[in-house]
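What you see is the complex with one protein chain gone and the rest in place.
Going in written order, the chains are labelled A and B, and every chain counts its residues from 1.
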Amino acid sequence: MTPADPLAAQAVPIGDRGFLILAAFIGLVTLCAVGFVLASLMLRGRNNRIARQWAALEARWDPVMLEVLAGAADPAVLHAIVRSGEHTWFVEYLLRYGRRIRGPERALLSTLAMPYLYAVSGDLGHPSVERRARAAQSVGDLGGGAYRAELLAALEDRAPLVVMIAAVALSRVYRPDDVRRVIGSVARLGLLTNRLLASMLQRLGPESAWAFREVLADRGRPAKLRTVAAKVLAAFNDQEAGANAVSALTDAVDVDLRVAILDILQRIGSAEHLPIVRRLAGDPEPAVRGAAIRILSRAGEEEDLDLLVGALDDPVAWVAIHAAEGLRRSGRPELLARLAAAQQRRSSVIVSAMVLGDAGA
Amino acid sequence: MRALVWVVWAVNVATLTYFTLLASFYLVSSLLAFRFLRRYSTRLKSLDVESLVTSGAAPPVALVVPAFNEERSCVESVRALLTLNYPEYEVLVVNDGSTDRTMEVLTEAFGLARATRLPSAELPTQPVRRILHSTLHPNLWVVDKENGGKSDALNAGLNICRAPLFCTIDADSILEPDALVRATRPFLEDDRMIAVGGIVRVVNGSTVDRGRVRNVRLSNNLLARLQVVEYLRAFLSARVAWSELNASLIVSGAFGLFRRDVVVEAGGYSTGTVGEDMELVVRLHRVCRDRGLVPRVVFVPDPVAWTECPETLAGLARQRNRWQRGLLESLSTHLGMFGNPRYGTVGLLAFPYFLLLEGLGPLIEIAGYAAFAITLVAGLWSPAFVASFLLLAVIVGIALSAAAVALEELTFRRYPRWVDLLRLFSAAVVENLGYRQLNQWWRLQGTIAVLRGVRHWGAQQRQGF
Partner (left out) sequence: MSAPSRPQDRRILLAEDDPVTARLVVHRLSREPGVTVLHAADGETALAIARQETLSAAILDIRLPVFDGLYILGALRQDERYTRLPVMMLTSLGSEADVIRGFEMGADDYIVKPFSPAELVARLQRLLARR
């Protein structure tokens, strides 16, 4: 019903047909929204029910569970009160304790979980990533060494999350031959930060250091993987990594890799490594310079003091901090006088740091 | 007369187009958000987030807390910040030249003593009077400086920050104990990540006990309830969607985690705008892309910071006015990114959306209401038009606000009482029957202020934030 007045018709940019289309579209949107709202109300009801069920299960299982864990009751007593249909809940329940327990009680948890894990492990082939991840976590946390083969297979999963969980779980039950496989699959998780990758691989423990030395020495491996290997070796304070480190440093180009190698030398290096470190103290990359200066500030010798003083003027504040710490450790009062006299940008702050001591170092 | 009719026609066209675009955006973002949140919350429930991070891979974090005249609440806030569930972190409080007893109160409560701390960066700030260290809590430091505004205070905190990540938080916000664990996870999973935003929730009405939110309840204040719905739509719908498109332009200053080195290299916070949090993120996108890097900025909805929202019209009006100014100032300093494919989805999608629909939107919408009124009064209307207008201005809005509440219920479910959930749904309706329009009016005033060139220099006014 457009207005008869031709003047009026021009003010209104939408006709009946346009309106109907719009109304239909918005009607659809509103229907979806209403559906949404109803779904959320139903979900609230369902979740309340689930919470009540959990509370009932915990009330039934907790007393017996605590007795079993304390060694005062046999696991069979707890199994007796797990009804059929409650198996997935029970595994979930055990996982909660699993996260907080180590040592002999862990073996008890595995015993408790064993009859139910087979069903859970079936989910390792499930199309949903979350189900696979959940299954990997369950068999990894509670399965002891019984599911080692399944976990190794899970290392090849296409979802990074599952690979991560499998790698972490394997670190508890791996055999020496597994190490290369674990490192290899973790290497495929390209986007994860070096920090996280190193932390995961560190769980393999110092007995696996040989594999990381191998990776570090292998020029054919990607720089990121070699960097992670170097970080793990540093975390292990691996005494035998020194030779690898120096050799890798000669032709390493990647900044993160060089910094990680310097970190190894920081921890396990000795006087013989100082020359190469001194060379790197003048590197164009600030991170490399900083790491080298940091080593010299703690392990440097008399001849390095000049270098450190020069580094106080480094354009990058970080590097200057390391140099300042080194000078403070040297405990040489005549240096104080020299610095105060010098026309350096940061000399006043540095002098006060040396006198008062930087608690935040 | 004809000219007036033409003008009215033009405005009506613009308004209907604007509403349609806005509605389409909210619809698409709700769908994207739903898809993402479903997956995400299933994943959260099925996995132990904490063990993956606190297993030794947790990167050190520095909380930078700018404070201005907070004598009444600062001790409790800082105390709460000191008991977060995170292995390695520091709290750096920056006293921005408070004129009340903030420093005295802090000194006494935490046994602060003068200390030195070598700077890790040299961003220009107002003079720092002294740096203090707590003798009772070794991870608490306080920077006492001359007033310079929030950006200036943040930069001063950054200057002594050593951790690879820093987290900005308002002095009166409450972080949940596991917020840092959850917020740092994206940094571990993707090494291109430069900033992560968490969700900011409205605390009004909930009980806060010694720095922790105990019972989550809806406030009885209508404005607060409306803002809850608004925040849910803004965070759960819109920000999730932008995050999915890798086009996040906003990381809230009330709770954001950033990589220290990238921010320092980009020059720290800008003191020339009231929207320093948004301006930083826009600049970070630009700086990274200009160098050929593809930065990732995401929003994760599980780490929570609780904050108080204004409960009076006056307070709300001021806040929205300021936000709008911040938005336009941040965008206008980087206009070269508009529609520029060099900046990916940020330049092609986010920037145009924020500038046109959010920046100039209030102008169009208010003009649209005026034109609508004229159309009615002058008898130029048709039922089709009126119905379309109402559908677009009100009904779609209700549907989408209700959808946002439903999203919240489907995923995080922070309001345990049935009555609160129902109240939220009714607030979703009311929100579109005047509250949203009022908001647009306040934002219009902000837009006009910017267009006129009025800019607030935080340093020159002894203002709070």
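The rule is simple: a residue touches a chain if its C-beta (ideal position, glycine included) is under 8 Å from a C-beta of that chain, and two chains touch if they have at least 3 such contacts.
Note that this is a predicted model, so its numbers are computed, not measured.
Of the chains on view, those touched by the hidden chain across the whole complex are A, B. Only one of B:R43, B:R101, B:R130 or B:R212 touches the absent chain when the whole complex is considered: B:R212.
Touch with the chain omitted from the figure is made, among A:F19, A:Y97, A:Y116 or A:W318, by A:Y97. Of A:D62, A:E207, A:E240 or A:E285, it is A:D62 that touches the chain left out of the display. Looking at B:V11, B:L27 or B:A58, the residue that reaches the missing chain in the full complex is B:A58. Annotation for chain B: contacts to the undisplayed chain at residues 54-58, 79, 82-85, 87-88, 136-138, 177, 210-212. Contacts to the hidden chain, counted on chain A, fall at residues 62, 66, 69-72, 96-97, 99-106.
One rule holds for everything that comes next: only the chains that are shown with their structure count from here on.
On the side of chain A, the complex with chain B involves touching residues 1-3, 5, 7-8, 10-16, 18-19, 22-23, 26, 29-30, 32-34, 36-37, 39-41, 43-44, 47, 99, 129-131, 133-134, 137, 160-161, 164-165, 168, 191-196, 198-200, 202-203, 317-318, 320-321, 324, 349-350, 352-353, 356-361. Remark: chain B residues 1-2, 5-6, 8-9, 12-13, 16, 20, 23, 27, 34, 39, 42-43, 46-48, 51-52, 55-57, 59, 115-122, 133, 141, 160, 162, 187-192, 375, 378-385, 387-388, 391-392, 395-396, 398-400, 402-403, 405-407, 409-410, 413, 418, 421, 425 touch chain A in the complex.
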